[in-house]
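Right, I'll just put the structure down here and ask away after.
Of the protein chains in this complex, all but one are displayed in their positions.
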Amino acid sequence: MDKPDKLAQVEQDVLSAMKKPGLGYLAALGCSATLFLTLLGLWGYQIHTGMGVAGITHPVGWGVYITNFVFWVGIAHSGTLISAVLYLFRARFRTSFNRPAEAMTVFALLVAGLFPLIHLGRTWKFYYLFPYPTQRMLWVNFRSPLIWDVFAVSTYLTVSVVFFYVGLIPDFAIARRYKEGLAKRIYGFFSLGWTGTRRQWKNYNQLYLFLAAFATPLVASVHSVVSWDFAMSIIPGWHTTIFAPYFVAGAIFSGTAMVITLVVPMRKILALGRYITDDHFESIAKILLFTSLIVTYSYVVEFGLAWYSGNPFEMETFRYRALGDYTVMFWIMIFCNSLAPLTLFVRSLRRNVKYLFVLSLFVNVGMWVERFVIIVTSLARDFDPYAWGTYTPSIVEVGITLGSFGLFFTAYLLFLKTLPVLSITEIKEHL
Amino acid sequence: MKRRDFLRVLGILSGSTLLSSCGSRKTKDFVSSVLPPEEGVIPGEAYFSPSTCAECPAGCGLSVKRREGWPIKLEGVPGHPINDGGLCIRGQSSLTRLYHPKRVEAPMLRNGDGKFQAVSWEKALSLVSESLAGSRDAGRKNLFLSGRTTGSLSLLIDAFCGKLGVERLPEFEVYSHSAVAEANGLLFGERDIPHYRIENADFLLTVGADILATHVSPVSYTRKLSRARIRGDFRWIHAEPHLSLTGVNADRRFVVFPGREAVLLAYLLRQVLERGPRRHGLPREAVNALPRFSVENASEKTGIPAEELAELSNRVTKARFPLVIAGGISTSHRRGLEVAVLAGMIQWVTGQIPGLVDFARNEKYGGTGTFRDMEALSARLSRGEAGVLFLSRTNPVFSLPAGFAFRENVRKAKLSVAFGDLLDETIKEADLILPLSHSLESWGDVEPRRGVVSLVKPALASLHDTLSEGDMLLRLMGAVSGEGPATGYREYLFAEWTKRFGEKGKDALLRDGFVEESLPEKRVTLNGGKASAFLKETAAEGGEPKAPVLVLAPSLRTFDGRSRGLPLLSEVPDPLTTISYGRWLSVSPGTAKALGVKDREEATVSSGDWSQVLPMKIQPGLAEGVFVAGRDFVDSPPLRTEERTGEATWYLEGIRIEKSGKVAAIPVLSGSPSQQGRGLIPDPSHKDERHHHGKESLYPEHEHKEYRWAMAIDLALCNGCSACVAACYIENNVPVVGKKDHLKGREMSWLRIEPFYGEAGNVDFLPMLCQQCHSAPCETVCPVYAAYHNPEGLNVQVYNRCVGTRYCSNNCPYKVRRFNWFWHLWKKPLDRMHNPDLEVRAAGVMEKCTFCVQRIRAAKDRAKDDSRKVRDGEVTTACAQSCPTGAITFGNLLDTESKVYRLAHLTRAYRVFEGLGTNPSVYYLGGAKGGPEREGHG
Amino acid sequence: MENRMMFRDKEEFLSALRDLAREGVPQERIRVETPFYVHEVDEILPTKPAKVKNFALLGAASGTVTGFAFTILTSLSWPLIVGGKPIVSLPPFVIIAFALTILFGALSTFFGFLILARLPRVFGVVPEEEFGNAFVITVEPGETK
Partner (left out) sequence: MTRSVRKPAILLAVTAYFGVLLLIAAGLWVSWQRAGIAPDQPIAFPHTIHVSKLNLPCNFCHIYVDRSRHAGAPSLTTCMSCHRAIATDREEIKKLTRHYEEKRPVEWNRVYFLPEHVYFSHKRHVKAGVDCSECHGKVGTMKKIRRVGALTMGWCVSCHRARGAPLDCTTCHK
């Protein structure tokens, strides 16, 4: 079979995903959309009635909302890792993952960005958080980690969107060919009238390289900044120097898991087995294993530090974390993040896609729980014993959390039907 | 925009409506009144007027802070002979009684189907006068029962009863202290409670008397005690069967089972007789009649270790001015009278009368009756002797044992007329309710202590259709005699005052709010005959109650239960258990283990056919086999009445406990009874360890120009009475959120009393408020500068800038920041209480203690008017102002002359968690309670 | 009139291109369109490397400068002490500067690309003729040889 047909074949294979949606798809979309609507409803209710409808209280001022924020930002990371870092390292297997991974990054960030707003006591005053010239002549406090968040996350979102879009431009041009009428014009519009001339390719190539270069440090920086929300405080259990690397590793860990969770069904349903092979999955699994080991190491170090410091506050916090009111959560976390992934040392399991899928689900849960444990247990037992307290999420918080998944999957499902789910151009290039 | 409107509504609610320039256009607050406001009143400026607290019989002087005519805060009057500036938690909350949403707003008459319906005063009064006459003709007796009444009102009642042929019954007080009065009558012919001059004593032994919280005149005693402690060379021992706030604050506390106190006092009396200080002797037969105890068997009987007992007797005998106060539970049981007598005799022998025990200025409990009197009354009612029964400011139906059947018998009166402001158990039984004005709405005076007359002056016109008791009686007299009210009560009073003090005195009273007459010293002599006769027929032993005992302790927050229903008092937690809402039964850890009950597990406590379900709270420091419940927690318990004194026992003996296994939902605000060795209140021996902390910082200290506000809190003086907490609530418009949120840990108090228990069951209280750190963790993390540090060293929270990330609260090591989880709406007319100098915080906003920045602003404003700096002592916070012990000092740390500067530089001064380098502005003065050698304070 | 050659195979296309180059046809007359980036083309018809990187550098630099200037100036415009730290405390400002470096860098690179690649072709987003997966060489007419 000669090349040009192969090329055409690739296009058809990938673009076939865009054909009329089936019932299953619509059902899935319906479910996630409803979940998202519940989020909006509950949020409205919370704004009207007051923050008290959430379970958070004194002393635990942050709960599920911030947990979700950290979780989703974490999810975003592996997207960038796969698309940017692996691009710089010229890792071939990237080609099969980068598009869905980038999409995941963008959507995860959209969701993550929602939570700082949801958790605000006075959401309707959110604009106080942005440094813009007002008649008040008052700016924001750049010494606050929350402002760093504002900058880090919005930068990350912008760059990811640009990177995602740039990758799409030539594919838009291809999709344009397969469309008719208005759709043709729309895809054309997004393709910017790309034709593939020398000048376009030459600059495009460099652009992509530089965007990758710009995105790469973000993988490290953004989650470091997020981790500093905690590390910069003085709360025992938060105030640790290892938080930045610890969180970055965790982010990539959870993100990679999420990639697997998304790509496995996608590959099955859209019959892309030819382009996403078991070798690819094995490489991803290796990343998963590696980051899992780093995360586990961090857990150990945390406890080591607390024990070695001899600081009564630190020691109590970690005793409480492991054996206190939230001990169940803690051990769930240990099992999902440290023990279960060890199985990936077995090659056959690394190559067993079904197993990977199940494992990835465990890791997703485990990483969410990890953030919960870190945030809640540390706040529940800080310095003044009189002020110790506990926290149980309220139904509203649970609903909003589910809603956030609703939003994420809604976006992702729409992506499947509207955009080339794999980077056609790159696949061609590597044929 | 919906939000805006909501804020606006809150704005209107928040009391700054009248004439304040800071309302929105919607509020009609820019008004041309018809007449100019009264002299000396400047709209927008606070002004004070004197009055007297009526929340308990102590009669503390009030200075009522008013804005635009509305009382917004109550403060003690500095220099007042009773409370000298201090005010207790109940006094602070008295304002919520004035504005209570459930006050009786008009005369109420019970109609046919037993429902109350409002009637006019004319109708009500005429009805009363008719039935007065009617029942007189029917040969029934008209009776007048009131709570303890002093001053002109008492005279008026006598006049009233005289004129209308009404029999005035002995006043009813749950805490009549009649055993002590009886004893003094027996020994010295003075049937009353003397005035104890604690401040002049160098040794104090209190037996059962809860002098800090509820005994006779707590604020007065607390003040005196502080003076003695500050002076130094003072030792205070307390003996009690249960665990009271007073007990935990004594230098040493002994657990003595009810009845055994007599042994202790008999032993001490003999010690004093043999080893002095001995000014007067006792008649020989008295000495012989006095039982002999060796240290060993005295200690074996009292349960006080022998060496401790010896040490105690040494202290008594070595002391130059020993003072013994017996009272409360220790004088209200079978041997109560004996305990009181022995105490009196010790005072006699040591010759501290009238030096420390002053009968000239006695506390005027002479006219107060006992439970026996009430038993008699109930009997008379049941025989249907009563025509019209007046019940004024008293709640016997709640307080008396069910056995008295008072509830049923009240109905047997032809017409029962109750005077009161809130619907308590007794008023609900009455046929006719005549609503009383709050003391802040009425004229009057009280004489809580002989020769001390305190003014009651209206701070505002009556909110509702109510009358003061004086006016009511005068109008009744008028109605009966037919020629209408002779004069108003005001005129009556003015006449009385001029008669008693002359014009000058009257003006002084109206100006200062009190008059203190100079009285001749009163010398009393022991009636040796009676004394020895009494000793002969008693034998300091036997008659102890059967364990387990349920002690019904008077309640710091509601006294004998009369202050139940004041919202603020349930919001502020009990300092010992930190339980805010609900009732509970304290049980010792040992007993709890024996019974196998969990903390807060519900149990049925029963005695005879009486029983009640109460949650159990495990209470360190409590003796085995002793249970404690607040007097206000139990409904008509089967109390026994003592034959000799007529006083009711304060405990139920041989009670039974059946646990239910069900854990009750009562909010315990403290996360841990122990401080987990974290040195919030450091062990004095670790002084140096405290001091090398918290100095190092990367950055230079930011400098303060004129002021650097700071606070010093003397933990050796603080007794956990929580008056400061209540004061803070009212001064700062802190919302009362209720039980539901308390269970979630969402109480809003800016200032809390943290009790920390030691191994020995000893308690230290740590008032925790915003520490106003100079390197505040909360400030750095606020993204919008809502929390920042101002040039005067305040850690400011700008409410309208706050977006509610709650990061500051998370990052506060002291956890003193409070988040508004909901919109708090004050039930009308409680909103009148709002301090217009602060906004009422919106939902989603973080709030906290600001060192009463509004008071600082006002002081600076005044200072600026006559271009000077604020003087030391010119501005103080609400908590410091109210503190009865004077433990809190507020001032400018840059002023090296200031008191706070001196205190902050004492070697026992330290700051909580100094190791964190937060550099707080609140200095705590450590050192054990009245620890032997303490540096001076005042 | 321009003449166009279309190839289905990359190698044929490249050899054809080499021939043109050998014939000495000036490259500005040769238009090449490929389905994906073919780096050999740049070897056959050598050109200066793309200038997108200059935009990247410029953007990044301006980002850093803005980051520091903005944070420092706003802090000074209303000095408020927080946590006892100095008004201008650089460590946190570094983070802002870093974020802005990346942001400005990425954006200016992108816009630089648009300018250099002459995109978007506002009125030609859908070209009237598309070559699909063909490798196309179009030689614009010049003086006849």
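As written, the chains take the letters A, B and C, and residue 1 is the first residue of each chain.
Rule of thumb we're sticking to: contacts are C-beta pairs under 8 Å (C-beta built on N, C-alpha and C of every residue); 3 or more make two chains touch, one makes a residue touch a chain.
Source: prediction; values computed, not measured.
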Residue touching the undisplayed chain, where the options are B:G384, B:G590 or B:P791: B:P791
Residue of B:D84, B:D210, B:E839 or B:E914 in touch with the missing chain, whole complex considered: B:E839
Footprint left on chain B by the chain that the document does not show: 7, 10-11, 14, 16, 19-25, 28-37, 42-45, 788, 790-792, 794, 796, 798-801, 837-840, 853-854, 857, 861, 864-865
Missing-chain contacts mapped onto chain A: 134-138
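Going forward, only the chains that are shown with their structure count from here on.
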Remotest chain, chain C as reference, centres from CA atoms: B
Chain pair showing more contacts of the two, B-C and A-C: A-C
Distance between the centres, which are taken as Cα means, of chain C and chain A, whole angstrom: 28
Shared-contact residues (touching 2 or more other chains) in chain C: 80, 82-83, 85
Residue list for chain B, restricted to those that touch at least two other chains: 777, 780, 782, 785, 788
Chain A residues touching chain B - in the complex, by the definition given at the top: 49-52, 56-59, 61-62, 116, 119-126, 128-129, 138-141, 143-147, 150, 229, 232-235, 312-313, 316, 379, 382-389
Partner chain B, residues of chain C touching it in the complex: 80-86
Of all residues in chain C, those that touch chain A in their complex: 8-10, 31-38, 41-42, 45, 47, 49-50, 52-53, 56, 60, 70-71, 74-75, 77-78, 80, 82-83, 85, 89, 92-93, 95-96, 98-100, 102-103, 105-107, 109-110, 112-114, 116-122, 124-127, 130, 132-134
